[in-house]
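For this view, one protein chain was removed and the others were kept in their places.
Entry: chain A
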Amino acid sequence: MKKFERLTSTVVPLPIENIDTDQIIPARFLKATTREGFGNNLFRDWRYDGQNEPKPDFVLNSPVYSGKVLVAGKNFGCGSSREHAAWAIQDYGFDAVVSSFFADIFKGNALNNGLLPVQVSDAFLHAIFEAVSKDPATQLVIDLENQTISLPATGISESFEINPYKKACLINGYDDIDFILNQKEEITKFEQERVSFG
């Protein structure tokens, strides 16, 4: 996994609340047996019309907005627990998602896959939307080590919460398997010392 340290990027604003995982990646795209390629179908039904033509008014099709951070309305990632939602966002090229609330399972799936969900206050979220609507080139800074997010253009900044284990994983660029394998000696020691029956 990629190491996540400090991210400075423009953002893609999606000021809609309750975006569910069916919108993020519709169920009909879940059949694949690998984890790659889901980015092409991220927000499929908002992004393309029935003829598979890009809808010009959807933000991912806009030439004005781009960046490594998706900023979305409250309760992002609700609905079905599909892990593919996190894969799709990441595969598209986002490293972080900012919202004022995340559905629990989505948050877990995102963190497990190295995508950072940053939960901010309603006021901060509003400030981001306002700043980028005035100037799409507005930069957002996410400092994982210090757990802060800031909008240098406006001078505002906020701290955010993250589970210490997940933080360690993201900063070191390892996932659960790398983390456990780092303790291989302890595992072997455990196996040798314990009494096992059958």
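Keep in mind that, in the parts below, a residue touches a chain if its C-beta (ideal position, glycine included) is under 8 Å from a C-beta of that chain, and two chains touch if they have at least 3 such contacts; residues count from 1.
The working rule: contacts and distances are computed from a predicted model.
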item: Hidden chain of the complex, named as in its UniProt record, picked from "Integration host factor subunit beta", "aminomethyltransferase", "Ferredoxin" or "3-isopropylmalate dehydratase large subunit"; value: "3-isopropylmalate dehydratase large subunit"
item: Identified contact with the non-displayed chain, of A:Ile16, A:Ala137, A:Ile171 or A:Ile187; value: A:Ile187
item: Those residues of chain A which, in the complete complex, touch the missing chain; value: 33-35, 83, 112, 163-165, 168, 176-177, 179-181, 183-184, 186-187, 190-191, 194-198
